[in-house]
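Okay, so here's the structure we're looking at.
Complex shown without one protein chain; remaining protein chains in place.
Note that the chains take the letters A, B and C in the order they are written out, and that residue 1 is the start of every chain.
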Amino acid sequence: MNPLIDAALLADENSKLSADLDTDYAALGEQLQRQGHDIDQLCNTAAQFGIAIPSWGVGTGGTRFARFPGPGEPRHVFDKLEDCGVIQQLCRATPKVSLHIPWDDENPTEMKDKAQSLGLSFDAMNSNTFQDQPDQKHSYKYGSLSHTDAATRAQAVEHNLRCIEIGEAIGSDALTVWVGDGSNFPGQTHMGRQLDRYLDGMRQVYAGLPSHWRLFTEHKMYEPAFYSTVVQDWGSNYLIAKELGPQASCLVDLGHHAPNVNIEMIVSRLAHFGKLGGFHFNDSKYGDDDLDSGSIDPYRLFLVFNELVDIEQRQPESFNPAYMLDQSHNVTDPIESLMSSALEVQRAYVQALLVDREALAFHQENNDALMASETLKRAFRTNVEPLLQRARQNMGGAINPVAAYREAGYRSKVAKLRPAVSGAGGGIV
Amino acid sequence: MNPLIDAALLADENSKLSADLDTDYAALGEQLQRQGHDIDQLCNTAAQFGIAIPSWGVGTGGTRFARFPGPGEPRHVFDKLEDCGVIQQLCRATPKVSLHIPWDDENPTEMKDKAQSLGLSFDAMNSNTFQDQPDQKHSYKYGSLSHTDAATRAQAVEHNLRCIEIGEAIGSDALTVWVGDGSNFPGQTHMGRQLDRYLDGMRQVYAGLPSHWRLFTEHKMYEPAFYSTVVQDWGSNYLIAKELGPQASCLVDLGHHAPNVNIEMIVSRLAHFGKLGGFHFNDSKYGDDDLDSGSIDPYRLFLVFNELVDIEQRQPESFNPAYMLDQSHNVTDPIESLMSSALEVQRAYVQALLVDREALAFHQENNDALMASETLKRAFRTNVEPLLQRARQNMGGAINPVAAYREAGYRSKVAKLRPAVSGAGGGIV
Amino acid sequence: MNPLIDAALLADENSKLSADLDTDYAALGEQLQRQGHDIDQLCNTAAQFGIAIPSWGVGTGGTRFARFPGPGEPRHVFDKLEDCGVIQQLCRATPKVSLHIPWDDENPTEMKDKAQSLGLSFDAMNSNTFQDQPDQKHSYKYGSLSHTDAATRAQAVEHNLRCIEIGEAIGSDALTVWVGDGSNFPGQTHMGRQLDRYLDGMRQVYAGLPSHWRLFTEHKMYEPAFYSTVVQDWGSNYLIAKELGPQASCLVDLGHHAPNVNIEMIVSRLAHFGKLGGFHFNDSKYGDDDLDSGSIDPYRLFLVFNELVDIEQRQPESFNPAYMLDQSHNVTDPIESLMSSALEVQRAYVQALLVDREALAFHQENNDALMASETLKRAFRTNVEPLLQRARQNMGGAINPVAAYREAGYRSKVAKLRPAVSGAGGGIV
Partner (left out) sequence: MNPLIDAALLADENSKLSADLDTDYAALGEQLQRQGHDIDQLCNTAAQFGIAIPSWGVGTGGTRFARFPGPGEPRHVFDKLEDCGVIQQLCRATPKVSLHIPWDDENPTEMKDKAQSLGLSFDAMNSNTFQDQPDQKHSYKYGSLSHTDAATRAQAVEHNLRCIEIGEAIGSDALTVWVGDGSNFPGQTHMGRQLDRYLDGMRQVYAGLPSHWRLFTEHKMYEPAFYSTVVQDWGSNYLIAKELGPQASCLVDLGHHAPNVNIEMIVSRLAHFGKLGGFHFNDSKYGDDDLDSGSIDPYRLFLVFNELVDIEQRQPESFNPAYMLDQSHNVTDPIESLMSSALEVQRAYVQALLVDREALAFHQENNDALMASETLKRAFRTNVEPLLQRARQNMGGAINPVAAYREAGYRSKVAKLRPAVSGAGGGIV
């Protein structure tokens, strides 16, 4: 493995912070011990946490109005993998990369080698039937897997099968299918027939799945369709995964729900009925804002992990959710956002591990709502920063990843190699 | 049958309006004929439409802040039945009454006789485990069918079985179960275990169902629980009905969803998977506002019926949804609101019958979104008022029910018999 | 004026429909007469209604995910003006075009001549400081008029002044300023200082306004900024217009509000405090969906016009709102959508004219909520289609604009002249 950030620089950065970390780690350890927790053991558990980086996430995102690229935008999947390598080198919580086809449709062996050289491997594959590609025969303007035209549907199925093929070649074992199919007008589609067509296509994709693969379907309330969406919520998503079979399960993106919806309850319900597949993490204030995880409502993120830890502890055998960040970085350096977001998700996980589940069950049984709430809040209030820092340090990462990254000047270095990209307008022009 | 509004007065009222109605009916008939519709046939179809009145709906509603009763509030189920009798006499679209136990727990034979004398019969029974009754052993403060305490759950099951018993005695054939169970704090309940307890109780209720009965479960996002609700959305509702068995299906209340949710799509999904049980109709702007049907968003009501008519025409054998109004009349005479709301629902149904489904399917197949939308809008724009008036007139009802009701002075008559009720404060005092 | 659709074809199309229109117009006239309305007079009033077309609206829109252009996309402002000419020729309710700078920054005299030749004139100018242009010195990535950098702010002011200059040259008399300035993270901006900077810049723009010009500021809750937006709602918008002076007033876009917000009430409030400037019409189900006007909630559109007609009748001297369509046409032919949307807005206006305002005031005074609601519903239920058709016919337009447009084959004709555009990806790539 060939470190992208100079090891000496990293050690130097860490050395500046390690004395204070020792102090804070000891104080936190003492406090946790009083609550019955072994901080070193928690540190090990935290170290095993991993969340995938989407390859497209390392590029600057945009809105329909505009996109404002930054310096050093990755040119292709190999640049993207390097950026992911930096992220993993510094924060040690992102060992996998999730590719998007056709954006990342390069030679599989080369991609695999590149990843390996960076200490990375591949997570779920992502298909794209929400855009038209230059060489594409049938347009997805009016839908893809649920299109009224059979040839268009066949093309979309074919594309998904091709994603599996590439995935097999690089060691992935899952396919995520998100479609934008829906409608913009009442009446535009027959909602029942559209679902039937979608299911028919997905059955063909499912049939092409290797036996050790998983298929993730993803629901979303709206956007890019603004009146109806074929997989609009977890209810439809569950029924689809149920129809497809045991290898299919549901992906939850935190920004894909109606306002005010209780997302942690959806997590609980999907797990209850055996169809919780995984997560696309991000945060949102209004819609699918794709903001940095934990930046808007960190307690909600904690409550999601409170469910996940509960499920993990009750059903350890079957518990295997796929975690990925899915964010749009419009005003930050994507590498910085992805590092700090991965840490926010890890933080929520560790805080959820601190919940006194015996006490919680007792308060629940006795309808002591105040103490039940307080049991969660106490875990959430715990500042686990020293624990997370130590976990990174133990694994060879950075105590403060963003500071180390800035000190290393990675962005300006790649900006010299990668040509500047002009700010393309969004979809409205 | 003993008409509550004097037949001569009614005839007199109708006679004032019948000449204009003739003119408008003829003009509409001519216009519909050009579109391939026979107005007389539509008139007959409209006449067969029926929607149940909830017994509690004839009393003035309230909020947690206050309740402002009007004159002549019904004292008991017999007064309520009389009010329902007036509604049905004048608008001829509300032949059934839905009772609520224990509010209407009177002698079944007397209730049945009273209803019969008014030309009414009974729709689904409604149980109440969201309030404590004076003689009740266990409190529902922390839940009912999903309570952590087994005795409380047993009491709730018992109450539902009692509702079936009363229903059997009066000729009902369905039970609607809505519970307020949920939580007000993250952590207050274990969401998975709470659902298990709920399902366990419901299985006992289901087991007590006569073979020709149906069981309706109803989802609601929030209120009275403000953090989580055990049957929070159609996804949970579907899974519950599925677990229970073929006699169970889902009730959709138009005000029980998250903001912006596409309700007509939920109707389509539930029908698609065989679990659409029926509706509680009302309108809402913010939450479960329980406003008069069609008063806020009449096009949404039409779109719901557009789905219903589509389902009815494609699956006529299995199509049998239960329709009920479920509104809170805080600032109107409840009888007037129920009459005009029943007519709004009937209007949406008749407008949906006017949709040119062949053209719609053609536009959908060809992705002609504009013409598909226009096909729906054209039906919705049709002013079917003369058709609805004629349907009522044909059945002996009032051309203008509210005007006839006011002219008859029913409210002031019953106000003399029924003592004034003082404005009780809402829940907050 | 040089008609773009052949006059003979148009006459032929109209002749097919005119007999039925005569019948329906007579029936409607008779019905309206009974309610005290003169249909011919209403027809004249309808004919005077005008709503501007945004030049960019005639191109296919898109989302951040993708854009799917159709055949014959306009290449430049002259193509756009031709498309607007067709719209106006057929529907006779869209005499003005609203330009966007720099997208339409061509020779003013040529633009003016072209417009004149098509029977068009120019509405408000629209500035663009939410995108970076190739030749631009300072980026708007972090804001424009409210940017922390003085030079960037000056550039944005300068651009707005340039828009006024162009507008003066083509006979416009208003400037609409919409900015995307805001933030994506709590803490990213100091919300008070950001507003101060915005106000400071806007004061400079205001100072450059000719004395007969108006300045419209537009609020929007979110997008492209996803945590905070500098002009987030009508409250901020009002205060800004108030600070700026009498030539400034507020623009209301129907899709720019929080879920469930009562938009007609905002219209009432802005008019009440003298700052209602105008509208960007469209429809929405979730956010700023920019769907076709009246396609999702036609009653809401009617309720907006119910306020407007009320204001118009009470304050006729000062009433002068600017109306524009602002929609994104992703799945329809933009010309068709703009024609039918203009007619939907006109329809709502005419229906609002039918409200019996004397009766309404009486019911309001007497708290007869049911009859007040019914008074509005009666007007809304009136199918004014024959009236709108006759108004168009009288002015030389098409009885059925979409049918005439399709018959004329305009789109395929221009598709031969205008090169095909490939589907550019949205902002996320």
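Just so we're on the same page, a residue touches a chain if its C-beta (ideal position, glycine included) is under 8 Å from a C-beta of that chain, and two chains touch if they have at least 3 such contacts.
Just so it is clear, the model here is predicted, and its values are computed rather than measured.
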Which of B:K112, B:R162 or B:K285 sits in contact with the chain that's absent? B:K285
Looking beyond the chains shown, say which of C:L195, C:L209, C:L291 or C:A348 touches the absent one. C:L195
I'm checking contacts with the chain that's been left out. Which of A:P71, A:G171 or A:P298 qualifies? A:P298
Chain not shown: contacting residue from C:A169, C:V261 or C:V421: C:V261
Listed residues B:Y25, B:F49, B:Y140 or B:F273, member touching the removed chain: B:Y140
Residues in chain B touching the chain absent from view: 56, 59, 61-68, 103, 130-132, 134, 139-142, 180, 183-186, 188, 221-224, 226-227, 259, 284-287, 289-292, 295-296, 328, 330-332, 422-429
By the contact definition given up top, give the residues of chain C that touch the hidden chain. 141-142, 148, 183-193, 195, 221-222, 227-228, 232-236, 238-239, 257-262, 264-266, 268-269, 271-273, 299, 303, 306-307, 310, 360-361, 363-367, 369-370, 372-373, 375-376
Where chain A meets the left-out chain, the residues are 20, 23-24, 27, 30-31, 34, 259-260, 262, 285-286, 292, 294-300, 331-333, 336-337, 340, 367, 369-371, 373-374, 377, 380-383, 385, 402
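Definition applied: only the chains that are shown with their structure count from here on.
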Superimpose the Cα trace of chain B on the Cα trace of chain C, which carries the same sequence, then give the rotation angle to the nearest 5°. 180
Which one of the chains is farthest from chain A, going by Cα centres? B
With chain centres taken as the means of their Cα atoms, state the distance from chain B to chain C in Å. 39
Find the geometric centre of each of chain A and chain B from their Cα atoms only, then give the gap between the two centres in Å, rounded to an integer. 43
Per-residue multi-chain contacts in chain B, two or more chains: 259-260, 262, 299, 367, 369-370, 373
